[in-house]
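Structure incoming, see below.
With one protein chain removed, the remaining protein chains of the complex are shown where they sit.
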Amino acid sequence: MAVILITGGARSGKSKRAETRARAFPGQPVYVATAEALDAEMETRIARHRARRGTDWIEREVPLDLVPALIASDGGGARLVDCLTLWLSNLMHAERDWEHAVSELAAVLPRLKSSVVFVTNEVGLGIVPDNALARSFRDAAGIMNQTVAAAADEVEFVVAGLPMKLK
Amino acid sequence: MAVILITGGARSGKSKRAETRARAFPGQPVYVATAEALDAEMETRIARHRARRGTDWIEREVPLDLVPALIASDGGGARLVDCLTLWLSNLMHAERDWEHAVSELAAVLPRLKSSVVFVTNEVGLGIVPDNALARSFRDAAGIMNQTVAAAADEVEFVVAGLPMKLK
Partner (left out) sequence: MAVILITGGARSGKSKRAETRARAFPGQPVYVATAEALDAEMETRIARHRARRGTDWIEREVPLDLVPALIASDGGGARLVDCLTLWLSNLMHAERDWEHAVSELAAVLPRLKSSVVFVTNEVGLGIVPDNALARSFRDAAGIMNQTVAAAADEVEFVVAGLPMKLK
């Protein structure tokens, strides 16, 4: 059992890397999508990811209740959660207590039997955003990434499709 | 012969690093600028780069037709292409098929006799941009960087003037 966090920028090859890592564990892999197909841009992205992944994955759509979903699918193949930043954004839009949800996630990880590979985004390496909501989101994403990284066995930072080992 | 990709953020020292790498190959180096001096900000930047580089470079201005230019200058010293993100931006503004151009570039690289050092930018590590055009551009830049990195012999990520070896 291992908890792996794959972080990086937009279109850096994070999902592909995470798929490779998840497939390397025994059992049928489970794809936990935090995205919902709410608009055309998102639908296209989801369809492209699915086409690359292939059809041998169990698929779950989990926009909010990630911890119960990880517990429910525990004991089988590795779970690939793609991605944590979208989960965070969903929590914030739904006015859930994201800090509590992130702590709960970090707390449950050591107790899981099956491996989990998380995809997340680095969003804090640009200029400070003008609007306060974007600033709150990048602060929250940074805290979430630090929290999950601290609880993970391995952390990789992907740039141009190439992973750097952070932990 | 080697294909080297130097990536990093704005003003991270990418161009300087790429110049050092290109000069290390035998022969007179060729500077392939994808920038055109269209406004004062760009003119200043071009002049500053030229002053640092020195006058011993062959200079070419290639905003769009990069593959033919690499073939035409093949057989001499190393080519430094500065930079791929601007080339991509030029292709998009000219309504060229950038995906085809990027594939064509990746395909020609293994057949070249002279070395090529590419400079590119990481643009996907900030908050998701508000406007759809900026989102398309950062997606395209990410795909281009992954494609060229896969075809390159070496990839470096430069932060604060210091290179990290990715490949």
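Letters A and B name the chains as they come in the text, with residue numbers starting at 1 for each one.
Convention: contacts are C-beta pairs under 8 Å (C-beta built on N, C-alpha and C of every residue); 3 or more make two chains touch, one makes a residue touch a chain.
All figures in this text were calculated on a predicted structure; none of them were measured in a lab.
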> Hey, which of A:14, A:53, A:79 or A:138 is the one touching the hidden chain?
Replying inline: A:138
>> Can you say which of A:24, A:72, A:133 or A:150 touches the chain missing from this structure?
In response: A:150
> At which residues does chain B meet the chain that is not included here?
Replying inline: 8-13, 41, 122-127, 129, 134, 137-138, 159-162, 164
> If the missing chain were put back, which residues of chain A would it touch?
Replying inline: 5, 7, 9, 120, 122-128, 132, 135, 138-139, 141-143, 145-146, 148-150, 155, 157, 164, 166-167
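We take it that only the chains that are shown with their structure count from here on.
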> Roughly how far apart in rotation are chain A and chain B when fitted on CA atoms, stated in degrees to the nearest 5?
Replying inline: 120
>> For chain A versus chain B, what separation do you get between their C-alpha means, in angstrom?
In response: 31
